[in-house]
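With one protein chain held back, the other chains of the complex are shown just where they sit.
Presenting subunit A:
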Amino acid sequence: MSGTGSETTGMGAAGATLAPGGRGGAWRERGRLVVMTLGPILGALVLSGLLLLVLGVDPLAYYGYVVERGLLSPYGVQATFTRMGPLLLIAAGLIVAFRAGIWNLGGDGQFLLSAVVVAALAPLLAPLMPVWLVLLAALLVGALVGAAWSLLPALLKAYQGVNEIITTLMMTFLGVSFANVLVKLFFRDPTTTVPQTRTLPVADRLPRLFDTTVSSGVLIGLVAIIAVHVVMTRTAFGLKLRIVGANPRAAVHAGLNVPLLTVLTFALSAGLAGLAGAVEILGVQGNVRADWNPAYSLTVIPLVFLARFNGFASIAFVFLFSVLSIGGESAARRTGVPNFFTLVVVAILLVMLGVTEYLDQRRRAAGR
């Protein structure tokens, strides 16, 4: 999967050089890409609109609220950017894993455990050292906790070939429950009635950008996802991971240490998910309430697929999703549609993308 994802552009280029049309062929190729990208989005909006009509909601009003709140209002757009931070980090982690052929679906457990540990740790450290050091230590610990939670699936996959889809999902169940146990029994703030961790003072959180409410988490996210993109496409290490992902037997044949690379992939992927948890706590939440689980990882998975594991396209899709989700919260309140409708739109988008891909393949086959 990662192979096809990563090499699509190469194939496209080869196809273009083979095409006799020359410049015309290149333009047609570009047009095709635009249609392939925008077509599914428009289709999904139209289909979701039809669904809204069925629900008795004016789709234009709904989309209007979404855009107004998620994109146009100053407060909304800042919330959108803030939301992007952890999502980008999770997306970066997923790209590493998926390109290496590892289906790490345990991001939510890794995210949440890291969030809980960071939420417990940061208020304890805050009085002891300067803010920047607290933040740095908390981010590091968050990444380590996330990575640690993937160790078992990683070892099972690397040395026993146990399917990581199952083990990582199971570890998520354990991780989410364990995080709750930690909040309720060990890290509980004694001064509150609802079970939650102690709250990190706003002054000790990740700095905000300029004069806005946008958390600098989004910068960490952007740096991480671009770094991941560059590593995966331009470096020897990334190439090794992609070889393992595309053809593990070829990796063995080429003398790569497949078990070690597998464990590293897990560690990087889960570490980034853990970092996302830390960023969410240090930048947005400040504490973890019991039973809190935003399930970001599972929602980001389709976005990364839509982006075909491309870092830059992932930024675009994460942005789109953040607009939909921030705006959707407001639109949902105002139109009476459930909050989850955002996920419905994403799901329809995914289906539309599959359909477009299928039609494109048929068209190519027919043209040959």
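Points worth noting:
To be clear about the criterion, a residue touches a chain if its C-beta (ideal position, glycine included) is under 8 Å from a C-beta of that chain, and two chains touch if they have at least 3 such contacts; residues count from 1.
Just so it is clear, contacts and distances are computed from a predicted model.
One chain of the assembly is not displayed; among "Cytochrome D ubiquinol oxidase subunit I", "ABC transporter ATP-binding protein", "Peptidoglycan-associated lipoprotein" or "STAS domain-containing protein", its UniProt protein name is "ABC transporter ATP-binding protein".
Touching the missing chain, out of A:184, A:253, A:289 or A:333, is residue A:253. In the complete complex, the hidden chain is touched by one of A:71, A:156, A:219 or A:239, namely A:239. The chain not displayed touches subunit A at residues 3-4, 6-7, 10-11, 13-14, 17-18, 234-237, 239-240, 242-243, 246-247, 249-250, 252-257.
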